[in-house]
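Below is the structure I would like to discuss, written out as structure tokens.
All protein chains of the complex are present and in place, except for one that has been dropped.
Letters A, B, C, D, E and F mark the chains as written, and numbering starts fresh at 1 in each.
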Amino acid sequence: MNSLVLQSATRVLVALLLVFSVYMLLRGHNHPGGGFIAGLIAASAFALFAMAWGMEAAQSALRIPPGNLAATGVLIAAFSGVLAVFFEGAPFSGQWLQLTGHKNTGGISISNVLIFDIGVYLVVFGSVLTLIFALEEVK
Amino acid sequence: MEGPLAIVVGILIATGVYLMLARDLLHYLFGLVMISNAANLAIFITGRLTRASPALIPEGLEVPPMPVANPLPQALILTAIVIGFGLLAFTLALIAQAYKVLGTLDVDTMRIAEPRKIKRKASP
Amino acid sequence: MGTAGGGENRDNGQAKLGRHLTLLTALPPALLTLLLLLYMPDIAAGRTISFGFVWIADLGIAFRFYIDALSLLFALLISAIGAFVAIYAVAFLHGHPQLRRFFLYLYLFIVGMLGLVLAGDLITLFVFWEVTSVASYLLIGFNHTSAVARRSALQALLVTTLGGLCLLVGLLLLGSVAGSYEMTQVLASGEAVRASPLYFAILILLLIGAFSKSAQLPFHFWLPNAMAAPTPVSAYLHSATMVKAGIYLLARMHPVMGQTDIWEWTLTCTGAATATVAAVAALRQTDLKLALAYTTVIALGTLTMFLGSDATIVIAAAITFLFVHSLYKAALFMVVGIIDKQAGTRDINKLGGLGQSMQITFVIALAAALSMAGFPPFLGFIGKELKYEGALAVASEPALVATAAVFANAVTVTVAGMVALKPFLGRPNHVYPNVQEAPAGLWISPLILGGLGLTFGLVPELVNDELITPAVTAILGTSETIELKLWHGLNIPLLLSILTFGLGIAMYLGLSRLRDWLSWDFSHAPTNADQLWDKSLEKLRLIAALQTNLLQNGVMRHYLTVIFFTISLVLTYALIRTGQYSLVFEWPHLNLKEWAAILLTVGGALMAGAARKPLIAICALGALGVGIALIYLFFGAPDVAITQLLVETLFLVLVAAILPRLPVFSPGRKIRFRSRDAALGALLGLLVTLTILVVLQTPFDSPASNFFKEASVPQAHGRNIVNVILVDFRALDTFGEIIVVFTAAIAAVTLLGHRLRRGKQ
Amino acid sequence: MPVTTVDIHSSIIMLAINISSLMLLLALVMCFLRIALGPTLADRVVALDVLNILAVAYCALLAIASGQPVYLDAAIALALVAFLVSVAFARFIEKSGKKL
Amino acid sequence: MRIFLLNLLLAISWAALTGNATLVNLSFGFLLGYLALRISPELPGGSIYFKRLQNFSRLCIFFLQELVLSSLRAAWEVFSPILKSRPIIVRIPLEIHERNQIFVLINLISLTPGTMVLDIAPDNSALIVHTMFVDNPDRFRQEIRLGFERRVREAIS
Amino acid sequence: MSWLLALPFLIPIGTALATFSARARHPLCGALSVLGCTILLIIAVTIILLVEQNGPIAAQMGDWEAPFGITLVADRLSAIMLLISAIVGLCVSLFALSDIDKNRVTLGFHSFFQLLLAGVCGSFVTGDLFNLYVWFEVMLIASFALLVLGGERVQLDGGIKYVALNLISTLLMLTSIGLIYGLTGTLNMAQLHISLAAVNNPVAVSALAVLFIAAFGIKAAIFPLFFWLPASYHTPPVAVTAVFAGLLTKVGVYTLIRTFTLIFPNDPGFTHNILLGTALLTMLTGVLGAAAQYEFRKILAFHIISQIGFLVLGLALNSPLALAGSVFYIVHNIVAKTNLFLISGTVQRLSGSFELSEIGGIYKASPLLSTFFFIAAFSLSGFPPLSGFWAKLLLLKASLDQTAYLVAAVILITGVLTLYSMSKIWAEAFWKPDPTGDCSDLYTLSLPERLQRLLPVAFLALVTLGLGLLPEPLINYALATASELLEPKDYLDAVLKPESIQSMGNR
Partner (left out) sequence: MVLDELFIAALILIGSFFGFSAALGLLRMPDFYTRMSTSGKAATLCCGLLLAGVATLFQDAQVTARAVAAILFLLLTVPIGVHMIARAAFRVGTPMWRGSFVKPRFKNPKKELQ
């Protein structure tokens, strides 16, 4: 939609929404948030982008086709689920690599749980975007 | 607390059913949204309501210090909401495409797969 | 089974193969006949042979065979006549493109029949019973390009299957009453079966099975229609075998089910009625094959009639007649086939004077016909004498039985004349001037069969001692001695015979007048079973169409209504059926915030329901979504609330994106429907509310939730329990869920006709 | 968890919360009425927009009433995305070009 | 920009020094850093930065003030039993042409009591404004030009 | 062990992703799909062997112990359903190589197909009610996609009804699951068996039971909830219909069996009587519906309904023999039904139509195909010595044992009417001379296409024949399944006692 106001605001808002989505994703394990919410917010960002600047602009800004993004997300989530096979755990069991601090009190850690949530994020993001782009495109 | 909300669920279902029975596919979709919400709400209230805190555990503690809301129904509803969104979005696309291809949203006139008259053939 | 024939070479090859097959095809049944003959003396001496394997141990079902004198008699007839039919068929169908298929079916049929009569287990028996149904279906429909053949095949199949299913139930019940499906045990448990309360049901079911297979009233109509089959098939099916499966069943079950009044009455009356009706019908036919077919029904009726009795002489009459009938009827069908093939017609009014050019056929026809008519010294005569003797010995209604027998036999005599005299005598017909004698392949089989009739008539001991007497013994279970001889002296049976001949010859001579007299139109008679069949099929289609139009009428709203109504109905029933609960419903203290959320939700819902324009409904849905999100928020579920709001927003964005391409106004519904739908909705809403309230009456305790609260930090290292459940405790749910979302997305894209983009544009 | 500096159960705060709840409730009802009354789609969308903003207010109010700052997350999320509905509908209104 | 980063660095150092990384403390650090930079030897581009920061702060304050005023005015109008407003729609030609400036201007106008930008001419040369409380369109145009446009031009360039 | 039980859905999902990324390369995509199905089959065989040896096996996802986390369980019922699904999957994926046009492959046919399999297999292995819902959704959305893939008018029309009616079932199921959680506090099906028996709230239990009947009943297409099936099954390509016919409704039946043996076994006088009445009406309406049709696939579609009635009947009669009958019937029916649909597709390929009035002469042109049809059709009609006979026999005997003579009568009537429809197809499509004269024979197809079309059909026909001639292993298995279902002690032990799982893992 060719609107100066919307387009100007979008410059800030898209970035803001994306940053906010990552924030919601990363703190989701301990605070409200998580992959779903973050993914939905990120998708909203691009929905806004598409509405303000047109779909082609949004698509080329994203660079990756959203469908592939979603597929990657499924792959990541599946990967984190089957990661446990290397640690003799059941599928989808949590694996934690603690870099600093203690698991329960904080510190920096890499866990397949987080990877899983990132997968969820990508799937939700990619899928919703796919839907938005597809419905926008209907002629 | 659950009682009034149970009635809310009933009202949502009643309206949802009424909408679904309309001739227009869009109204069907709205009915679906409503019943979808009703289902989620039903899970929420039968998992018992509480005005207690959200199911978060403060830093430094291992278990919630006070009663918290039942987290499991919430997780179920979250899953159901997102699944429902996927289904609704697909249905929306289907309706759009159906209108494009069939030229109508009136379900009473959608008789291509099941034509009005059964062909009765004199067959030996 | 051969593959489709395309091209000259294949056809030639097939024809050549066919000629070489001549002997080969007849070989297996012939060998089997010999084998059975080897066993014959032993069996006749009272030994039985039983072999097989356990099929399903837990159900006591075995694939077992049992050979006693009765089954041996049938098996011999089947295999021997099978061999002759095979020889005949090779010549008859020479050059037919689907010859190999024909033999496949024929063998299937022979196997089925043999299995049936040799079965040593009730289930085995049923299996082969059905095999014969299928094989006969395929054989009757062999000329499948003809609609008549297809109709007849279907008719035969459905009638015999209906009977077969009743039989299956009967056999299962019989097995449970007898305590085993094994034939020997079943045969030994007659007392128990007759005393069982299920006896009557079993009897009726078995009789339906037997009668439908043996074309007894009221199932008789399919057999004449089955004449659509190629001639050798008719010969085989309707003389020797399939129809006699029912007779075999009656004979086989005689020791178990027989010896009761109801058995005797049912069989006698049905048999007599069938014979009489078929006799009248036979007289009306001008098609030789049909006339023969009706005499077969006559014979079956007679056999049924006799099997009702438990007098030795009656059973002996039945068995002898059965044997005789198989021989001459097969021969006569073959003769008709020859006439048909050589003269090109089977219409009795067009045939005549073939005797000069087809002398061999004429002789064969005469031999078989004389046997059928029961002239001495043919075996048929002995059979007939025994029949009359037996008829008079029937305990219940000797006069009725005898009258029916005489009438039936007289008609048989007439038909014998029609087949053996009419086509051959008189002046040659100019319509078919160049009729040739048939090749040897065609007449060799009927010749032997006709000859056997004469041979056995002259020397009845050949068949009596080792076949008929033991078979009768097997049926009655007591050792019997039966004498078969041509001359019994001057007695009532002989007088009846003479009466029969006189009547038969008179009818033959006055046949055309008789036919005129009988030519009243059956077509509107309610008893015309064939038309009844058509009508009932038509009714079936009508009912089917009606019910489909009623239920599956293509209107989605109707479907939805039925579904919602059904749910309401069963839910109402479930809620009120015990009638013993008290709902505790307290108006709790909700605070203003919560009321606001509830008001918003309910208001949004009602408004969306009332909105005529989709646009208004959408706005109402927005309000509804906010209301529900607030409810989640107020009761401690911020994650859910946020998700709900986001999803709601994105959904509205999607709807707004699609809306410009959709119609602005919706078609309205009639007020009648509107109030009905509203009532249905209200009912369902009320029921769900009640259900929730009822569920809430039970105190709640969720070990899982408690576990999650306790384990979230120490074991799963997360502080947002909801999120921990989603990504750890119940990660599999989430995994499935993202797959749903992913699939929904790509499905929507493909649905809307876009290829998923493979890269930046 | 951050601790509130004042007692949220004190009578002043409670009173304020209750009055505020009532006012916001009435506000919601009025917004809803505007959605119902229309008359144009734009009116309804504006009302929906205000409704969304009021939901943010509710989040804040709830955070105060419960002493739980987590509800702020909901407020932020809503503040960021709620206007999308307005934008989407504005686009629709412009596109369809009719009085709706 | 460089100076802004420098200022930010100072704020962070302040937070690190005091061992208190709360927002209030950071803001305080930022203010402290600003003052420190203000009195430091002149940095390249410093004057522009200070000027802008000043203007920006002024704009923010103005913004908040207008927001409150506008809301109060609206509330007054809403609660008054008789509607006294005289809404008109005015076309206002623009002197500024940068998109960012126009954007801020529109937001400012929207925040003004009773005014609302309805549309922008395709070449960004004029605004269509709806106003409730002004009777004279020309006076309104003048007000906008002198009031907001100037401020925006000063704050953003 | 825990991995083995996760593989039945992980493999199809992996395959789906692989085919998704390879969707532009037509042959590769198909090959991947077939490969995935083959692996799935191997896994299914492994599972059934293990289950046959050790009894029910369970796996706790994420290592969270049983009533808390999500448990996967394979007992005999699950194992046989998995196996048969894998077989159907393999056959259909092979058949799809020639039946599905390039456009549909590019649109992602194989991915959706694999996702459908994932949903089906997931439903079979899960021991958690909500997880079941999730797998149902996977299955549902994949089926939506497959149904409308290609977007023809008739597909969209049928798809609307399919989607509209199935979504109601989904919502109903979701609500029911929520309510049962509210009543018992658990979602684990084994735990539900214990918890629900302890709930002293008969009204709530009854209401939930009927809600479940309705929810799964719509999925299973029982009377009078089946409308979506005849409305849509004749609209997509045949490979799609075949896999739908073989698997989708059967998942509904599977869940009905699972639910009403494991969760609601305690009030058969109420629940099972409702099921019984429904089953009988389903059998009759389905078969009557078929009698009114003159379109190949519509006839088959209505027969699905009728046969669902048989499956539910076995459950409703609630005796070991009857349940065994159901299990046997499911296997038989999946094989025969899938095969019939595959054959209908090839018939359409040869003659260009599904309308019986427009096709004919197949018997003459393609005797091999005719033979396969004959076997499948007569098996469906319950003729010995084909698999359908034993299925019918078991149910008949079960009903007679319970002196349910009305049931036996309905079985008989349905049997005859089934035969009527099947012979109608046979007479019209196969025997009747070709009315249009444009019917080609199998030899006009290329060799690969012929193989792709005939191999699955031949294999399925062989299975039908094999099950008919040597039914004992499957009947024994079905009987063991039935007793396992009626006496779920082993199932409960496997799920709820971790030590028993531990010990088995070491074995």
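Throughout what follows, a contact is a pair of C-beta atoms (placed from the backbone, for glycine too) under 8 Å apart; a residue touches a chain by one contact, two chains touch by 3 or more.
Remember, it's a predicted structure, so these values are computed and weren't measured experimentally.
**Q** May I ask which residue of E:L32, E:L53 or E:I88 touches the chain that does not appear here?
**A** E:I88
**Q** Need a quick check: the contact residues on chain A for the chain that isn't drawn.
**A** Given the touch definition above, chain A has residues 1, 3, 5-6, 9, 12-13, 16 touching the missing chain.
**Q** Tell me which stretches of chain E touch the chain missing from the display.
**A** Residues 21-25, 67-68, 70-71, 74-75, 77-79, 83, 85-89, 91, 106-107, 110-111, 114-119, 121-122, 128, 130, 132 of chain E touch the chain that is not shown.
**Q** Name, in rising order, the residues on chain D that touch the hidden chain in the full complex.
**A** 2-8, 10, 12-13, 15-17, 19-21, 23-24, 26-31, 33-34, 40, 42-43, 45-47, 49-50, 53-54, 56-57, 60-61, 63-64, 67, 69, 72-73, 75-76, 79-80, 82-83, 85-87, 89-91, 93-94, 97-100
Here is the rule we use: only the chains that are shown with their structure count from here on.
**Q** Compared with chain E, which chain's mean CA position is the farthest off?
**A** Max centre-to-centre separation from chain E belongs to C.
**Q** When the contacting C-beta pairs are counted for B-C and for A-D, which pair yields the higher total?
**A** When the contacts at B-C and A-D are counted, B-C has more.
**Q** Would you mind pulling out the distance in Å between where the CA atoms of chain A average out and where those of chain B do?
**A** 25
**Q** Where in chain C do residues touch two or more other chains at once?
**A** Where chain C meets two or more other chains at a single residue, that happens at 147, 150, 541, 545, 548, 552, 554, 556, 560, 564, 634, 638-639, 642-643, 646-647, 649-650, 653-654, 657-658, 661, 688, 692, 695-696, 700, 702, 704-705, 708, 713-714, 719-720, 722, 726, 728-734, 737, 739-741, 743-748, 751-753, 756, 758.
**Q** Would you pick out the residues of chain E that each touch at least 2 other chains?
**A** none
**Q** Which chain A residues qualify as touching chain B in the complex?
**A** Per the stated touch rule, the residues are 30-32, 36, 104-106, 124, 127-128, 131, 134-135, 138.
**Q** Spell out the part of chain F that touches chain A in their complex, as residue ranges.
**A** 2-3, 6, 10, 13-14, 17, 20-21, 59-64
**Q** Which bits of chain B are touching chain C when the two form their complex?
**A** It comes out as residues 1-24, 26-27, 30, 33-34, 37-38, 40-42, 44-59, 61-64, 68-72, 74-79, 81-90, 92-97, 99-100, 105-108, 110-111, 113-116, 118, 120, 124.
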